[in-house]
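Every protein chain of the complex appears in place save one, which is left out.
For reference, chains read A and B in written order, and residue numbers begin at 1 within each chain.
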Amino acid sequence: MRKFVMTLALISIVAIPAAAQSIRIDFPDLEDRAEEVVDVTLDADMLRLGAKFLSGDDEGERAVRDMVKNLEGIYVRSYEFSKDGQYDHRGLVDRVKSQLGATWKPLVTVRSKTKENVNIWADMRGDRVVGLVIVAAEPHEFTVVNIVGPIDIDRLAALEGQFGIPKISKERNRD
Amino acid sequence: MTAIVPEAVDAGALPRAQSGDHDAFAEIIEQHEAMVFSLAYHFFNDRGRAEEIAQDVFLQLYRNLGMIESDAHLLFWLRQVTTRRCIDLTRRSRLKAVSLEDAGELRSIERHSDAFLDRRLRAFIEQLPDIQRAVVTLRYQEDLDPSDICRIVDLPVNTVKSHLHRALQSLRRKLGERP
Partner (left out) sequence: MNLDNDLKRAMRRESPPAGFAERVMQRCGAADSAAAAEVGGPTRRRPIWWRAAAASVTLAVVLGGYAVHRQREGERAREQVLRAMSIASEKVAYAQQQVRDIGSH
């Protein structure tokens, strides 16, 4: 197994509003071939509404509530396939990358022949991160996440494992 | 292969609880509290901490009750959420140091006593890396096969088998047996 990783500094942010870019992350061609699709589309209003229902008792939900309060949107598309070779990873990364303007900088690239490949780009205003795009590719699953608004990457990573909401099933429906 | 069979919950407790019946939710707690509490207890070897974790898990269940599809799903959900919480807490907190010297001394004095062996085993299990700890707990407390465990910990089945194998080797070494 070979693993090639490039890394740049992970940067913390000050939550100051700034114009951020959302990108198109729908891939109808993938949706046709996918066995299951996760589709999450949350604009600012839905984020505020959802945040109101997050529990103050639960440490993880409190942390999420704190993180989303200044966001303008979160968009997720995840496509799961029944077998290998159902999508062109490089081609999809290029399609995402081609939408990113001059303010976007690559943060991390993880390449592996057997494990997950991950690309993360950040929309920068000076040293502030005002947007994030994550592309993650496994043999049977392709995921794109676009977070619009100021986000602390270290705090986002620290949320991992706190949710306990198991990924039992993925639905092909748009909420 | 062991199937994940739902334990006998009062027929209708789940849908009643989902409709807002608090008594029904209390029945669900009583049915599963030993399982959830014990998963956390065997992970941390600490009853106080185990109760805190178990309470958090049921509170989380209360808030997510609408997502549960069946009794089988409920059982799976509780096992997975509890296990994930334990693993996550291990990664985020300092591990309690358990002295190997103490355990060794205990071994030489109390070699043939089951009760002390149980305590030693639990102490050794607490020293295992988090995933190994989770796999051993699910295997021996819940009597699950690797094919069931892999769904709970979200790892390939061969990885689970490998973790189990390494954990048992480690435990045998600590007990002074031949691996």
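Definition applied: a residue touches a chain if its C-beta (ideal position, glycine included) is under 8 Å from a C-beta of that chain, and two chains touch if they have at least 3 such contacts.
This structure is a prediction, so every number in the text was calculated from the model and none was measured.
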item	value
Hidden-chain contact residue, picked from the options B:14, B:54, B:68 or B:81	B:54
For subunit A, the residues touching the chain missing from this view	3, 5, 7, 10, 38, 40, 42, 46-47, 49-57, 61, 64, 67-68, 74-76, 78, 108, 110, 116, 118, 120, 132, 134, 136, 143, 145, 147, 153, 156-161, 163, 165, 175
Touching residues (missing chain, whole complex) on subunit B	22, 25-26, 29-30, 33-35, 37-38, 41-42, 47, 50-51, 54-55, 58-59, 62-64, 66-67, 114, 117-118, 121-122, 125, 136-137, 139-141, 143, 168, 171-172, 175, 177
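Rule of thumb we're sticking to: only the chains that are shown with their structure count from here on.
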item	value
Parts of subunit A lying in touch with subunit B, wherever the complex brings them together	55, 57-58, 158, 160-162, 164-168
Complex interface listing, subunit B residues touching subunit A	56-57, 59-60, 63-64, 67, 69, 73, 76-77, 80-81, 84-85, 87-88, 91-92, 154
